[in-house]
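Complex shown without one protein chain; remaining protein chains in place.
First chain written, first letter: the chains are A, B and C, and each begins at residue 1.
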Amino acid sequence: MLVEFSMVPMGGGDSISAEVAKIIDIVDKSGLKYETHAMGTLIEGSWEECMALIKQCHDKLRDVAPRVYTRIAIDDREGDKSKMDRKLASVREKLGRDFNQGH
Amino acid sequence: MLVEFSMVPMGGGDSISAEVAKIIDIVDKSGLKYETHAMGTLIEGSWEECMALIKQCHDKLRDVAPRVYTRIAIDDREGDKSKMDRKLASVREKLGRDFNQGH
Amino acid sequence: MLVEFSMVPMGGGDSISAEVAKIIDIVDKSGLKYETHAMGTLIEGSWEECMALIKQCHDKLRDVAPRVYTRIAIDDREGDKSKMDRKLASVREKLGRDFNQGH
Partner (left out) sequence: MLVEFSMVPMGGGDSISAEVAKIIDIVDKSGLKYETHAMGTLIEGSWEECMALIKQCHDKLRDVAPRVYTRIAIDDREGDKSKMDRKLASVREKLGRDFNQGH
């Protein structure tokens, strides 16, 4: 299962990078395959693994913020095909060339 | 302004990589800074630039699918601080180390 | 905790009302306070209650579709203030009049 999530703590300033760093630290140590981009984090795992990790991150933020908005998007496909590398490789193949070359 | 979007065409099969490739092709040629990950695409630009590009992608999909779900997330911060590189660098600084090392 | 979710089954036609009806049936019988609108469903409960119900709905859809996209948005605020009725009443009070009058 492929899951993307993002969290916004409310009630503090408009910079939330310190809070986001706490989340990344938890994800980085979880052992799940992940990728953090500028608007959220992708993780790969079972429903139970992904949701346990997201809850851990959410609770961590709620410890320091009175209100937290958490967004989760799940792509669940039979045959274990919802994987980061597989999806991008498939698009690359259909496109017939690479992309994300500006990075 | 930093914008993330994703699109799901309905009414076809469960593989949509060919349709996604059409979208990436449009984004890649747009001239806007972008980054495509396995659950969506991030773009940087003004409201008008970003929305015009997203509409172009959405219309392209609607040409080949009877129904399209499009999701957009906007992070708009004063002083032009909503940028991909800046956000990740800020988290990296707060974390005190790099992440995304599994890639 | 207030949670909104929506699910899109892939690999079938562009009409998904039969699948959505199966989901509403599960939610309606769950005992949790809920409200279904034209783009998703809101539920109130603890993290465990809400996520167990959403997993049940997600699994039900995966039984009939090879791929399912599920979106979840969580509003979690201290003092149990993330409630449907409370939030709308608070906006109504600030606005100084009612809204949604076209319905």
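Keep in mind that, in the parts below, a contact is a pair of C-beta atoms (placed from the backbone, for glycine too) under 8 Å apart; a residue touches a chain by one contact, two chains touch by 3 or more.
Computed from a predicted model, the values in this text were never measured in an experiment.
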Next item on the list: Decide which residue listed in A:2, A:16, A:32 or A:95 touches the omitted chain of the complex.
Entry: A:16
Notebook entry, point to check: For subunit B, which residues lie in contact with the unshown chain of the complex?
Noted result: 10, 47, 51, 55, 58, 62, 66-78, 82
Notebook entry, point to check: Tell me, which residues in subunit A touch the chain that this view leaves out?
Noted result: 8, 10-11, 13-14, 16, 65-67, 69, 71
Margin query: On subunit C, where is the contact patch with the chain that was removed from view?
Written below: 2, 4, 6, 14-15, 17-18, 20-21, 24-25, 27-28, 33-40, 42, 71, 73, 75, 77, 83-85, 87-88, 90-91, 93-95, 99-103
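Convention: only the chains that are shown with their structure count from here on.
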Next item on the list: Have a look at where subunit A meets subunit C and say same if over half of the interface residue numbers show up on both copies, different if under half do.
Entry: same
Check: Quick one: how far do you have to rotate subunit B to sit on subunit C, C-alpha fit, nearest 5 degrees?
Finding: 180
Next item on the list: Could you put a whole-Å number on the gap between the CA centroids of subunit A and subunit C?
Entry: 21
Notebook entry, point to check: Going by the touch rule set out above, which residues of subunit A reach two or more other chains?
Noted result: 71, 73, 75, 77
